[in-house]
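The other protein chains are all here in position, but one chain of the complex has been omitted.
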Amino acid sequence: MSIMTYIAAIGAAQEEAMVADDRVVVIGEDVEANVYGTTGGGKERAEQGDFVQRFGRSRVRNTPIAEEAIVGCAIGAAMTGLRPIVDLSYSSFLYMAMDQFVNQAAKNRYMFGGQSSIPAVFRSAMFYSLSTGAHHSDRPYPMFMGVPGLKVMAPASASDAKGLLRQAVDSEDPVLTFEAVPLWGAKEEVQDGEYRIPFGQARTRREGGDVTLVAISGSVPVALKAAEKMAGTGVECEVIDPRTLVPLDTKTIVESVMRTGRLVIAEPAHRTCGAAAEIAAVVAEEAYSSLKAPIRRVCARDMQVPFSPALEEQIYPTTERIVAAIEAVTRD
Amino acid sequence: MSIMTYIAAIGAAQEEAMVADDRVVVIGEDVEANVYGTTGGGKERAEQGDFVQRFGRSRVRNTPIAEEAIVGCAIGAAMTGLRPIVDLSYSSFLYMAMDQFVNQAAKNRYMFGGQSSIPAVFRSAMFYSLSTGAHHSDRPYPMFMGVPGLKVMAPASASDAKGLLRQAVDSEDPVLTFEAVPLWGAKEEVQDGEYRIPFGQARTRREGGDVTLVAISGSVPVALKAAEKMAGTGVECEVIDPRTLVPLDTKTIVESVMRTGRLVIAEPAHRTCGAAAEIAAVVAEEAYSSLKAPIRRVCARDMQVPFSPALEEQIYPTTERIVAAIEAVTRD
Amino acid sequence: MALDGSLPVETRLEMQRRMLRIRLFDERASKMVKRGQIPGTVHTSIGQEAQVVGACMALQTGDHITGNHRSHGHPIGMGSDLGPLMAELVGKATGVCRGKGGSLHLADRAVGSLGESGITGSSIPIAVGAGFSAQVLNEGRVAMCFFGDGAANQGVLYEAMNLASAWKLPVIFLCENNHYALSTPAHTVTGGRICDRAQGFGMPGVRVENGQEILDVHAAVAEAAERARSGAGPTLVEVMTYRFREHSEGLRINVDYRNVDERELWTSRDPIVLHRAHLIDEGLADASTMDAIQSEIEEEVEACVRFALDSPDPDPAVAFEDLYTDAYDLEDVK
Partner (left out) sequence: MALDGSLPVETRLEMQRRMLRIRLFDERASKMVKRGQIPGTVHTSIGQEAQVVGACMALQTGDHITGNHRSHGHPIGMGSDLGPLMAELVGKATGVCRGKGGSLHLADRAVGSLGESGITGSSIPIAVGAGFSAQVLNEGRVAMCFFGDGAANQGVLYEAMNLASAWKLPVIFLCENNHYALSTPAHTVTGGRICDRAQGFGMPGVRVENGQEILDVHAAVAEAAERARSGAGPTLVEVMTYRFREHSEGLRINVDYRNVDERELWTSRDPIVLHRAHLIDEGLADASTMDAIQSEIEEEVEACVRFALDSPDPDPAVAFEDLYTDAYDLEDVK
């Protein structure tokens, strides 16, 4: 075991995958200079770990700013023998390639009757709560959850980030990873060497019998804090992180609610049609008979993101908002 | 009152808006030749009703195939004095312009502190259940519901289509209309002359005290049929069509569920993170105490759309699937 | 190729065969749409056979193509079996895509066809990706994408051209300029000439002025393929041609967007008639050989129709397969 940051864990998984398989390539804007911190070890190119030096410019390539072509190129390359990892940097840029994601990545295998598969990973990072303004603060993963054919992961810790990314590179199907920038610096014990975390298995971050608290991505640490606070008042929350959103481990969530009878869901995406809506809907169907209180969602408010620090924080789920929701469902 | 088809009602609203306000323009691929049937009255250009003849090529323009530029152009034009109606034909092509929808249409007014507004309407039609294959059968409205700043409408009848489209043209904010091609030929009595239907007001298509049945777009007639069938077995469904999805009339839905205690939701979009998920989540929070049974969603299955008629129909909500869901929630 | 640069007779006869296959397949498909035997609609390549086959036959085994909605010609041009193609159009279990693609979404990996796209322009970068893998894996392959004059106004083409140019990828951008996008005349929505757009992206752009002459098309694409394979990078080839029929079968457009003179001029340049005449004029084949080829293809097409109609429908459960490579439990798909 070693202590590792979330961002370093991503770099490590990427590096291991590059070493393990020559077909793995990394393409994206500014990946050669390691601008986003996952394609090089040291501060200077001469230092050990630089991807360009280690793997060469054939396998580590700067792209033009052309998201649609980059994503399409990765799809075509994946269909014909490579296993690309595409670094799209900010999640806010995915919209530029939306047609390629929905009409090519998600549909090709299906509509061509399984003739090709698309083992490609599309990495992007959700910058939010960082005064980056409306154009660089998106958390768009729910849009992609509604596109059958894509797999979607959203790790909330270093060890999950590493194991899930490695699994993603192994997947024969297109995977979108949504990384949480507010967690980039968060550290965790990470297993040494290669390991993979299967998709569709939630991680229970804290056990408790009073309330099920499902939290996604950057909301996981916030939810853990809220659970801690509630424990002080004698309310024990079971904190569940689904880790992958497609496939979604509804079983773990439903079983927990069957025990606790109460559900609060926290996530950094907009409320309307978010992952929390999906989870609430599943539970309202499958665990209805165990429910002892209304299901509460604590999501980003249905607003765009304002720039000023005096305004921004109230948009996202805060410990206070989560605590209030838990109190509300335990009051009934 | 006159009897009108759904598609004719759209054409009529568009025509009235063009007549009423010189700032209204129609742009899109093949709008000059009236390929999609909403920019001309007769079969021949010489016949009365042709938009090009009536309004001129300055206000009715064929565009290149360039959805991103078309949508952006409409946004810029709306910010500077026009009121464009953009005909994007198939909803499946919206992905090509996703960045413009999310990053420009939805965010501009907000992030610039209200300096400009964007009175533009983006029309697109959901072709499905028509053997058009995976690339032309999308029903992507839930994606846009999760983008604050956009208004989203999905009429299910001729009179709603006309009144809502007219309201949309009047709106100072960007509106996306999702029209249901399976309903193009469906007729309804339509009020003569100009009228507008306010956004955010659901329409109760049938009253009933046993089960609330919320249905969206092309699922409305299917739901009405299911309700009819159930009435034969003594179960009375209240069929509610929200008509606009943003804003969404949760009040009417919640009040109905408070009376009936049971909720089934039918829609043609994919299940995961769809409008039905949002409605279920709202009800599981706001009408929890009245709920007498699990909430059931009847949506398109989380698959892409297969071409063969031997395969396609089972993807969407059918009368049988809706009936089964109603039976399930009334059984408990 | 012979020393004088001319193509072997067998190649030229094969060109005729493939053009005839497209023509007769599409004529048959059109009738089947009218009769309701093919669900939805189809977009025929009738009139554009030289442009399609000339381009495809300039490639080698192992090369890849992607295409668009005007879709049947591309795999046929690459040598696909007609039976599974027609069965796909009809939506049968024996279809090349198991009945899940239909006319707009043909793919046939057996001949290098990665897939047609109903979304115009959308399959262009897929070919660039195939070129990228060819380069990284050093496989000497070439990739070609087909798209229309309409799609040539889509941004993704220029992103793709630029990427291929910057990385010197073995890609051919093949623009089928049939002068119209649906009802829209190209000149009304296109600034400049499409072939002239290549240069600014650092690659040659060539125009085949008479795309009805299969040898002209073949020569231009063969040169582009050679350039690609040598590592010199991509080429944009614009082929001027014409579709003889309506945009799609069954579509009726009430405005006369193509005038009669123009239509007559172009239909007088039938690529199949022209190629047949050349072969006979050059003494490479006589009329009876050509007639025999025609009958042979007629039979092949009739057989593919029988195969399609006689094939069973796909099992409903097939709708829930192929989305992911992982086994997916049918029960799970709600």
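A, B and C are the chain letters, set down in written order, and residue numbers restart from 1 in every chain.
Heads up, the rule we're going with is that a contact is a pair of C-beta atoms (placed from the backbone, for glycine too) under 8 Å apart; a residue touches a chain by one contact, two chains touch by 3 or more.
This structure is a prediction, so every number in the text was calculated from the model and none was measured.
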Sole touch to the unshown chain from B:T39, B:Q104, B:S131 or B:S157: residue B:Q104
Given C:T66, C:S80, C:S103 or C:Q154, the one touching the chain that is not displayed: C:Q154
Where A:R83, A:H136, A:R203 or A:R243 are the choices, the one touching the absent chain is A:H136
Contact residue for the chain not shown (choose from B:A13, B:V52, B:A77 or B:L94): B:A77
Could you please point out the chain A residues that touch the chain left off the display? 29-30, 32-35, 40, 42-45, 62-69, 92-93, 96, 130-136, 271, 297, 299, 301-304, 306-312, 314-315
Since one chain has been left out of the picture, which residues of chain B touch it in the full complex? 23, 25, 58-59, 61, 63-64, 66, 68-82, 99-100, 103-104, 108-117, 148-149, 151, 171-173
Interface with the undisplayed chain - residues on chain C: 153-159, 161-166, 188-203, 205
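The rule is short, and it goes like this: only the chains that are shown with their structure count from here on.
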Among the chains, which one keeps its Cα centre farthest from the Cα centre of chain C? A
When the C-alpha atoms of chain A and chain B are each averaged to a single point, how far apart are the two points in Å? 31
Whole-Å gap separating chain B and chain C, where each centre is the average of the chain's CA atoms: 35
Please report how many Å separate the Cα centroid of chain A from that of chain C, as a whole number. 40
Residue numbers of chain C (touch at least two other chains): 95, 97, 99-101, 105, 117, 119, 122, 155, 323
By the touch rule stated above, which residues of chain B touch at least two different other chains? 92, 96, 133-135, 297, 302-304, 306-307
